[in-house]
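Now for subunit A:
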Amino acid sequence: QDDDTLKIGLILTLSGPGAVLGEMSRDGFQLAAEEIGDIGGMKTEIVIADAEQKPDIAANKARELVERDEVDIVVGPIFSNILGAIHKPVTDSGAILISPNAGPSVYAGAECNPNFFATSYQNDQMHEVMGAHAQEEGYQNVFLLAPNYQAGKDSLAGFKHSYDGEIAGEIYTQLGQLDYSAELAQIAAMQPDAVFAFMPGGMGVNLVKQYRQAGLETIPFLSAFTVDESTLPAQQDAALGFFGGSNWAPDLDTPENKAFVEAYEAKFDQVPASYAMAGYDTAYLIDAALREAGGVADKDALIAALESAPFTSVRGDFSFGPNHFPVQDFYLTEVVKREDGKFATSVVKKIFDDYQDNYVADCQMN
Partner candidate 1 sequence: MSLLDIRGLRKAYGALKVTDDLDLSVEEGELHAIIGPNGAGKSTLIAQLSGQTPSDAGAVRFNGAEMMGKPMHARVRAGMSRSFQITSILPGFTALENVAAAVQARQGSSFRFFSPVAGEHALNEVALEMLTRVGIAERAFFRAGSLSHGEKRQLELAIALATAPKLLLLDEPLAGTSGQEADRLVEVMRSLKGEITLVLIEHDMDAVFSLADRISVLVYGRIIATGTPDNVRSDPRVRAAYLGEETAEEGA
Partner candidate 2 sequence: MLQVEALQAAYGESQVLYDIGLQVGDGEFVTLLGRNGMGKTTTVNTIFGLLKARAGRVVVDGVDLTNAAPHRIARAGLGLVPEGRQVFPTLTVRENLVAMARPGQWSLDRVLSLFPRLAERMGHMGNQLSGGEQQMLAIGRALMTNPRLLVLDEATEGLAPLIRDEIWACLAQLKAVGESILIIDKNVDALTRIADRHVVIEKGQVVWTGTSDQLRGTPEIKERFLHV
Partner candidate 3 sequence: MTSLFLLQLLNGVQFGILLFLIAAGLTLVFGIMDFVNLAHGVVYMVGAYLAVTFTSMTGSYGLGLLLTLPATLLLGLALELSVFRRLYDRPHLDQVLATFGLVMIITEGVEILWGAAPLSVQMPEMLSGSFPLIGAMRYPVYRLVIIAAGLLTALGLYLIISHTRIGMRLRAGASNRSMVAALGVDISKLFTVIFAFGAMLAGFAGAMVAPVLTVNPGMGEQVLILAFVVIVIGGIGSVRGAFAGALLVGLVDTLGRSFGPILLRAVMEPAAAGQAGRVLAPMLVYILMAVILAVRPAGLFGAKT
């Protein structure tokens, strides 16, 4: 393997219902890669693999990337269960794995790994933001809603982590549920101070539309991964005024962000979501770290360079904690209709400053 070419493997979900997230992440990464040119000053080859949202297939593709294509760095995936499947094969091979989205607690804590980085967040944090917000607003009574799977359970746990008030009700819906009238009826009957929902993808579209149609919009709708730029084109007006928690929004006021959002919108004719942002940031992080470490030959040096996060994130403040998860700011965002008629999330206020996840103490990096 030549020392002067850099091989990066992207493994993202590019087909099936979750494909839009993977595509945004890929587009963000590639946008940055084009802007940079030779990443880390090296001839760069990017191999893209579709994780298909099937963990065992993803595990094989990840092995294909590290064993056959011999990539130095793997970027991916979107979904936590896929990360579980590819984490071991990639890190065992000595390659570096950078997650632009999934950030499950195990890898932030007990099973943290020198070769693994997350540029996104630790999964619980987005929910904690909303919990803290609910707490700040003084809501006494919040109704919780999430799909019945691991990420759903984590999300409600995350919310409760920073919210001390009453829980009016806690419902786990089915994965891929179509009709939410039963849940909405319960909410209407209980009249909680607010609703917190974690409903990624199509489920969020269904819920938000039906929430609005049921006339419940007077009850504040707090959420994570439920109203963002990946679902807003489908939710449109129905989501106006709904709240989300995030580490970023397209109108976050940094010069780098402005440039990124403009370039992305120009190129892809859509408003980027945080997936695109994290893909974009990841490319710049890799670039900067490689330049500092002087290539990929010395993995330890590269890891050390990555740890110092020697780049300027579009998010502004950004550094890595000892567990290789970011320390960053989190915001309350709200869905707005921009002047050009497009829908986007917009920063309302900062909730956490330089916030670190709760698992870092469990991490014994060796």
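With respect to how the candidates were assembled, all candidates are chains of the complex that A comes from, given by their letters.
Quick notes
In this section, a residue touches a chain if its C-beta (ideal position, glycine included) is under 8 Å from a C-beta of that chain, and two chains touch if they have at least 3 such contacts; residues count from 1.
Predicted, not measured: the structure shown is a model, and the values here were computed from it.
Chain contacts in this complex place subunit A in touch with candidate 3, from the set 1, 2 or 3.
Residues of subunit A touching candidate 3 in their complex: 14-17, 19-20, 23, 148, 170-176, 178-179, 181-186, 188-189, 191, 201-203, 205-206, 209-210, 213-216, 218-219, 230-231, 233-236, 270.
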